[in-house]
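Encoded as structure tokens, the structure appears first; notes follow it.
All protein chains of the complex are present and in place, except for one that has been dropped.
Take a look at subunit A:
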């Protein structure tokens, strides 16, 4: 389980996270939602040690984050994190060189599924193809947790459907997933937990199934209530 306990983060004088606490269990999809600047991406980066926090603690299966955890947790940024001049095949070779848990077989399977060409250079990919490659590189690692930052951002409807289909496939089964997104329509039925953020504060967190059963509301209904106030 990934635990955040009273995490605070400032950028200069601006408080980006003001005591955020939540748990993201393994085997479940936890969605962080919120308007721009709510602190969603900062939370993911803080978990990955890509931005230091001022106070609070982050624990992964009970331990503090450390460099070796990058074999167990994958962060899929909203931008491709490979040099633009690299070919997709070179990206795969790079990942295989550094990560013991890189699954080449799955990478090639996803390459075919997403109709990507291994000879294409990273900077020649369209936004949708880049998003698919990004997701592919995350899924091709045999990791326990995946953190996905806006996987649908700027992606056309067809690519969005392809990406959404992955979340209901066996490729994510058993993994703990935290994802940030505004666009949850396609994946709403797959979400287990939702954490709603506003200006670095958690305004509401709930299990989506409980919300449906007890209050008869969908995640989108709750989002409307919370953010349209």
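In this section, a residue touches a chain if its C-beta (ideal position, glycine included) is under 8 Å from a C-beta of that chain, and two chains touch if they have at least 3 such contacts; residues count from 1.
What we mean here is this: contacts and distances are computed from a predicted model.
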item	value
Record-based protein name (UniProt) of the chain missing from this complex, from "Carbon-monoxide dehydrogenase small subunit", "ABC transporter permease", "Putative tricarboxylic transport membrane protein" or "Histidinol phosphatase"	"ABC transporter permease"
Candidate in contact with the missing chain, chosen from A:57, A:81 or A:126	A:81
Sole contact to the chain not displayed, among A:107, A:122, A:166 or A:222	A:122
Option from A:51, A:108 or A:153 whose C-beta touches the chain left out	A:51
Among A:3, A:71, A:109 or A:183, residue touching the chain not depicted	A:71
Sites on subunit A contacted by the missing partner chain, in the whole complex	12, 45, 48-52, 67-71, 75, 77, 79-84, 94, 97-100, 122-123
